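Sharing a structure below in structure tokens format, with a few things to ask.
The complex appears here minus one protein chain, its other protein chains still in place.
Chain naming follows the written order as A, B and C, and within any one chain the residues start at number 1.
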Amino acid sequence: MGMSYLVYPGAHHTRFHHALGAMFLMQKAVQVLRSKGVAISDKEKEALLVAILLHDIGHGPFSHAMEHSIVENISHEEISLLFMKELNTIFNNSFTLAITIFKNQYHRKFLHQLISSQLDMDRLDYLRRDSFYTGVSEGSINSERLIAMLHVKEDRLVVEEKGIYSVEKFIIARRLMYWQVYLHKTGLVAEQLLMRLLKRAKVLSHQGETLDSSQALSYFLKTVITQEDFNTSVLEKFSKLDDYDIIGAMKSWQYHTDFVLKTLSSMLLNRDLLKIEIQHKEFPAHKISDKKQQVMQKYNLTEDQASYFVFSDSISNQAYRMDKDTINLVTKKGEVIDVARASDQLNIEALSKKVTKYYLCYPKAL
Amino acid sequence: MGMSYLVYPGAHHTRFHHALGAMFLMQKAVQVLRSKGVAISDKEKEALLVAILLHDIGHGPFSHAMEHSIVENISHEEISLLFMKELNTIFNNSFTLAITIFKNQYHRKFLHQLISSQLDMDRLDYLRRDSFYTGVSEGSINSERLIAMLHVKEDRLVVEEKGIYSVEKFIIARRLMYWQVYLHKTGLVAEQLLMRLLKRAKVLSHQGETLDSSQALSYFLKTVITQEDFNTSVLEKFSKLDDYDIIGAMKSWQYHTDFVLKTLSSMLLNRDLLKIEIQHKEFPAHKISDKKQQVMQKYNLTEDQASYFVFSDSISNQAYRMDKDTINLVTKKGEVIDVARASDQLNIEALSKKVTKYYLCYPKAL
Amino acid sequence: MGMSYLVYPGAHHTRFHHALGAMFLMQKAVQVLRSKGVAISDKEKEALLVAILLHDIGHGPFSHAMEHSIVENISHEEISLLFMKELNTIFNNSFTLAITIFKNQYHRKFLHQLISSQLDMDRLDYLRRDSFYTGVSEGSINSERLIAMLHVKEDRLVVEEKGIYSVEKFIIARRLMYWQVYLHKTGLVAEQLLMRLLKRAKVLSHQGETLDSSQALSYFLKTVITQEDFNTSVLEKFSKLDDYDIIGAMKSWQYHTDFVLKTLSSMLLNRDLLKIEIQHKEFPAHKISDKKQQVMQKYNLTEDQASYFVFSDSISNQAYRMDKDTINLVTKKGEVIDVARASDQLNIEALSKKVTKYYLCYPKAL
Partner (left out) sequence: MGMSYLVYPGAHHTRFHHALGAMFLMQKAVQVLRSKGVAISDKEKEALLVAILLHDIGHGPFSHAMEHSIVENISHEEISLLFMKELNTIFNNSFTLAITIFKNQYHRKFLHQLISSQLDMDRLDYLRRDSFYTGVSEGSINSERLIAMLHVKEDRLVVEEKGIYSVEKFIIARRLMYWQVYLHKTGLVAEQLLMRLLKRAKVLSHQGETLDSSQALSYFLKTVITQEDFNTSVLEKFSKLDDYDIIGAMKSWQYHTDFVLKTLSSMLLNRDLLKIEIQHKEFPAHKISDKKQQVMQKYNLTEDQASYFVFSDSISNQAYRMDKDTINLVTKKGEVIDVARASDQLNIEALSKKVTKYYLCYPKAL
């Protein structure tokens, strides 16, 4: 949930809790599918539980801000995989099947879909969990009922036809959570500021400045890590990083002499963020440069420094993808059809349109 | 909820409970609007409470089956109005304003919208209530949050822009409840059977047969009532009718000599209903007449009698109407826009398409 | 819930729903116990499900009022048993084990405890259900958690020690529901009036008066039934009786010429009941007779007639019984101890004291 707690003060739940929840749902799913005659061996079941428990382990603290600043050239999925491989060594290769399924290289494709698809246990847990902890009840989904209607046809995960309205509601709820929570404008500014703060820290570190921070964070600020560099030793350092390193550093950096570093730190700590405008069209270049000029003058900054406080970009969300890995229904007669085609209306098709919004951030004082 | 309890055994809540609930929500709505500076006088408030409390009073037992059999030429809204006028006389004209608002003849149009519109207190209560009692959690709506975002602009009820996702979810939930609960196939057959049972009882009564039934029900079985006939005395008789008269009669009619009357009665009492097929196209005439022929032969019936057991018709639902009385949003700048146009996607527009389905019912033994 | 809906308008749930719920909990309980290594054969499981599904089948409509008026000499448990035996004949003796367990004649005693004890599936369902439908959230219990902590030691049903606070809370909730719901003063008056109404109808019937009522109800009004009389034919008539017979009769009786019969009927139909006083001491005889005198004079009644409108009696509740069939805990070391002794405090012991209250009812006009 990144910095969503600045908007929803109850949203302090952890990734650990989510991993446990997704594993719990996976157990239910296996139980349901077995009761419908889908053969899942005990080995496969264990692999599913391991894979879902570890699917997010490659996320660093404040994952998205991190991925765009400190560990730029490697995705969290790749890091998750590195962790799984490392653990596989430790646990005497007992995670091999879990890894094969996670990488979608296992011949029974529906097992991967339980871990990663448009109706996977990951989403069924995080949507419900995030709705619960934010209090945004419109985003609540009935995970147990959705799972109760799962089935497998032609090696694909499908939903029984009578579940069509529940699937629709799931997609709607997901869309609502995106715009109302995950892409909430205050959370968005905060995340952008955090990403920029970490970038600034990295720039300063590379310039030879010593910044007060934990050992692990210092390492990642000073070192440029590419995917190839990510060996066991780097992985171990990465595993030490958590929210305490980031927030702890910020608490010290708010007293640093660098204007950008200290200002961004106190903005985040004191929840005194930038102003944000959101609209459906791109912001004209001159408006952005005007704002930047004003900031340069007002705070006596270079253009590079000002760009930490004035920036524009876009966000987008597609509630349902029709191009690949669709959610499929199975009719009573055994036919498999895409939920978007089965729906009585243009409804889900409509939801598959990608929606893009543009935002512009700048200091409130302007 | 008619006979939905045959599908959802928890759905035994009453119209009385719904009326109390809608009145409770109306109090909240008045409180919210007043707190935003919308002037609502104490007299207007009282009128709103009276109108919403009585808005459904004209429904007979098993309302829809009733409206198409026993009281055919007058709608429940008209009967509600007759009750309100009668009560107005009893209460020294203190309901006059309530009636004016109910009839939409009051100059402040938004007050009527609170009682009857696509986002009225009636729907906000019944959707939530029916979702709660059936256990269909996907249909649950956050009535309190929707009410908290109500406002009035240019004398029209509007929703604050930030509530757009909640409105969408409300429309989706409503659609889901229609197809999953209100138009559920088992409930649908039961309602059709009840309607036909009451029609049969009326036919027999008009033929001079004496049917065991309460005084009030006997009166409506024997007498043809037009709107003009609905005087105080008829109204009083109507007010005596409730579920006990209908079910009580059925319990006796299951031993009657008339094949149609007794068979329909025991089908309903023993939840042993007709088979129902549902599809998106009309059923071909020959299929229907074939089934009818089979029933005539098998049970030795005339075509008229057989038509009580073999019939086809359509059901339809439009989750959102764009042609009139739309749900409007108000932007932060004060602009009023239709929610269907404000939505990021074709979504609500898609929901405004009327969906029609066709059904065919016939005995299971065929 | 008898006439509790007069107090809690949501309390219209049915005995059928409760039977389904209790059966659902029984499935959970079997699953839990089996997972802990308690052997329960498939035959025993089926017997448990049958027994709990049918445990309340002997209740007539408005059970308690009925048991003290119309079917006076036989308890609902005995009638349940008669039904089970009848069904056993129909189902080729497949209910024999269910009956043996129900009668507590099976050698594995804990199976009977699941159906009937201070922590049986019956209570675990009805407390939760009644709390849900009345909205009295203080009475809500966590049935699933209680079941998850069940175990069997020395052939007795026990609760794991860590569940002690949950058991305490269950007993407290039960006590709260008794005084706040089941023995609520308005529900109490209504039940007493209904019982007296049925008694009056019986008296009049025995005097040869013809009262408008369903066939089944007429039979029980006219005939004195003892336990021996309860043969298959009587049982079948009994099975026809439901709320519709009682309320339907009342709707007709409100226009009868007998003052007692018509007055009690309209009191119940119009929720215009007697006044009730409740206190911890008995009411002095002279106060009761004074009230009776006033009623005789005011309404010109005989003493016998007046006694339908003025009466005094007691109600009592014991939240936990220490004398027999106690709730037992099992410690980690395997010791079995009564929950009342295990509790840190006098708490449960305190709850085992029987509490008695006295009430006096008389017309409001006095």
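We adopt the following convention: a contact is a pair of C-beta atoms (placed from the backbone, for glycine too) under 8 Å apart; a residue touches a chain by one contact, two chains touch by 3 or more.
Treat the numbers as computed from the prediction; the structure is a model and nothing was measured.
In the full assembly, the chain not pictured is in contact with A, C, by the touch criterion defined above.
Listed residues C:16, C:83, C:106 or C:179: the one in touch with the omitted chain is C:179. Across the entire complex, the residue among C:92, C:137 or C:300 in touch with the chain not shown is C:137.
One of A:215, A:257 or A:270 touches the chain omitted from the figure, and that residue is A:215. Of the residues in chain C, those that touch the hidden partner chain are 137-138, 140, 142, 145, 165-166, 168-169, 172-173, 175-176, 179-180, 344-347, 349-351, 353, 355. The missing chain lies against chain A, touching residues 9-10, 12-14, 16-17, 20, 214-215, 240, 243-245, 247-248, 251-252.
Keep this in mind: only the chains that are shown with their structure count from here on.
Taking each chain's centre as the mean of its C-alpha atoms, the one that lies farthest from the centre of chain B is A.
Once the centre of each chain is set as its mean CA position, chain A and chain B turn out to be 44 Å apart.
If each chain is reduced to the centroid of its CA atoms, chain B and chain C end up 35 Å from each other.
Centroid to centroid, with C-alpha atoms defining each point, chain A and chain C lie 53 Å apart. Residues of chain B in contact with at least two other chains: none.
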